[in-house]
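Missing here is one protein chain; the remaining ones are kept as they sit in the complex.
Now for subunit A:
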Amino acid sequence: MTNHSLPPAWADRLLGWLCPPQLLEELIGDLHEQFADDVVRVGEQKARQRYVLEVLKFCRPYFLKRRAADLTRQVAHPVEDTYHQSTSYPPFFLLHPDMLRNYLKIAFRTLWRSKGYTAINVVGLSVAFCVCTFLFLMVYRQLTFDSFHRDGERIFQTYRFSNYPDKPKRTAGMPMPFTPALKTEFPEIEAAARLLSSGSLIEYKGRLFEKALRYTDADFLTVFSFPMIRGDRAVALRDLSSIVLSETTAKAIFGTENPIGKTLLLGTEGNQQRYNVTGIMADAPDNSSIDFDVLIRIENSPTYKESKDQWDAFSHPVFLKLAPGVDQTSLENRLKTFTQKYFTSDIDGLKKKGAKPDERGDLYAIRLQKLANVHFDTDIAGSGAPVAIVYALSGIGIFILLIACINFINLSIARSFTRAREVGVRKSLGALKKQLFMQIWGESTLICFVGFLVGSLLAYLLVPVFNAQFNAKINLIYLLKPGVIVGILAMFILVTLVAGGYPSWQMAKFNTVEVLKGKVAIKRPGFLRNSLIVTQFTISCLLTCCTIFAIQQVNFLRTMPLGFEKEQVISIPVGNKYNGRQLLQRLRNKLANDPTILAISGSGVNLGRGKDGSVSRSTMGFTYKEKEISTDWLLVDYDYLKTLNIKLLAGREFSPAYPSDSLDRVIITESMAKMIGEKDPVGQFFQTDSAGTKYQIIGLIPDYHLYSLQNEKAPITMHLSNTESISYIFVRVTPQSLNSSMDKLKGIWSEIAPGADFIASFLDKNIDALYRNEESISRVFSFASGIAILLSCLGLFAVALMVIEQRTKEIGVRKVLGASIPGIVLLLSQDFVKLVLIALAIASPLAWFFMQKWLDSYSYRITISLWVFVGVGASAILIALATVSFHSIKAALMNPVKSLRSE
């Protein structure tokens, strides 16, 4: 056969990989011979298949083992290769499976012998891994907010920038005619959607549902890419009578029926409108800033008609999608003339206040915020998390991981002396530095791996608890994304490198002769260890100080006098089903003769955050005696002051005895009086616009906090109306009947408002709910600092134990020479106390700096007290002492005869 075909070359290469080189020639020879035979007998194609199969069959332990041994021999003795190649079977292997088995055996023996240290390491690492998983998942959730929309980088929210003389202000509310004008004048805006939030009652076949309603434009479906489950995205909101439902809403209303084309009734009784279901959209994920149950066209909004040409009524956010390639800044610049043209009254108002243009030359401007940033922009989003929290959380996560790593390093270094002899023996038997490093590092990796496994298990088990405790909404599913998995692996390898690499490198460096003689000394003993302990305690003290300040601030906000009495008041959200005013009247009639009910009133604005979770605000701006006035415009009912126990400073409260009270009489707060510049405002008149009602001030009350304490007390004007709807009912009860009256109200509620939800809550609970954000921050902080301290102490405990073990003999000698027990305890403890003191000295200024920054965002804040640092320092020292003294006292009490005889 001269012109014979050849088998696939890649198969030969594979074989070269699989088999020991000294066997390769004969094996390939045999294979080729068989192949040549096969070509003749069964044809070339079949022969090739058989050939590949044969080669694959060489993947056997017999060959692989020998191949691996060869490779390691080459790495270990590259120079001696010629010698080994002459003998057909190599005499010994360094990374031979047997050797690996030996490493593993030794590893398990050492780990088992020092169960305590192994346990400390595993516990520390697994707790750290678990906590880090939680914290990083929280961060991940925050960072991926709104990231699921297609073309997200082209989606923006508009906001108004006003450069007030005191400080610039940014607000998201836009006037109704803004969006249509914008779309006609700027063709580069691909789509723009207004989003007016409301709630609505939906009726289908006699059943009623209360759902979150969003009035919007047809462009909503273009701007955002929530998946459309049924219906056509292009036409779903084309008609005014179209309605799009979220998946859950559709399920709740229609069950298994196909909702498309069905008719729903929206609105309160007697005022219902018909809508045709044209689309079903997937629910907004929980990391979406925009949520909805029901979407209809904004033209259906009850206020649309009057506000559609009003450029000074700001009611809703607007989202834009720009055409590809449109630059944000250049569009913002072109918006300047647009702003000059339409927002004249705002600009005039600002000028009157003496506002100056900012560095971009804007006195007043419409600007764009990227959708990705909206969640972190608390000015614009209203809710959302400050980005600082995300940094804080990731920082804490890294800190905790660092503390666990430090424990690991310290323990490994301290333990390395006990294994010095093994290293010496191995070295004298020919082990290489690289090999020793791999062995010891492998052992650390083993511990890390166990810690990692236990940590993952812990995380898996504790997720529900964590979510419930910190209201975190995290989900371990996120961990299964490829990017995240790579991240976790990278983190794991980094941890093993940091925590295991350094000690292994140190050990591999031991001098064989000295080690075997029993002398091991590292230059400047313990310097590294001490600085690591200082780092740990610095972190712990820092976290603790921050926690204490955060808790103090939250408590301060909670207990601060609000200007009204929040105790014993029940707040009932009315909902959309019934008219609030009628319900209030019915409730008054029912409870008129009840001795446990002290007062009943209503309002348009809830105090604190009730169970309905909504926050509303209505403000009014007008000119009074050449002055620009802006005030909260609060709708109240009779007995509002009595119910909240607000004392009148002058004048009188609204009373049914004066019929005109419900038309043009108002009660104002002190700061409102100051703003209009009247010393004695009662009896004065003002007009909100030149042609409108002339309001007379009939009462003056002290300032009180209508909204969160994060803001200053704003001027408030209260008015009474027979037509505007009341959204909340307040009931003051006697202190003795706190619990029973809640039940009683519930009973009465079901009589006067059948079918409506009763979601009342006490006002003091509502106020607490306002600080939920702060509270959850302070809780995460306390949790993290607790873990940090715990881990630090765990490490200190182990290090102290080891140091004292090494000094057993010294203690024996000291005792024999007459040292007292307290003296010895002091001697052993003072080193550690010194470290904690240094840590404290580093941590305090840092904590002071960070907390000063955080507290600056509050109008009402605590002052940072030096005593906190003293307290934290004292307790840190005490904890450290307690940890160390457990061992030091034991060592000091030991009989010197025992310790001195030990050799």
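Just so we're on the same page, contacts are C-beta pairs under 8 Å (C-beta built on N, C-alpha and C of every residue); 3 or more make two chains touch, one makes a residue touch a chain; residues count from 1.
Methods note: contacts and distances are computed from a predicted model.
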Checklist entry - For the chain omitted from this view, which of "Peptide/nickel transport system ATP-binding protein", "Molybdopterin synthase catalytic subunit", "PadR family transcriptional regulator" or "RNA polymerase sigma factor" is its UniProt protein name? => result "PadR family transcriptional regulator"
Item to check | Contact residue for the chain not shown (choose from A:K57, A:R207, A:K647 or A:R901) | outcome: A:K57
Checklist entry - What residue numbers in subunit A mark contact with the hidden partner chain? => result 1, 23, 25-34, 36-37, 54, 57-58, 60, 62-63
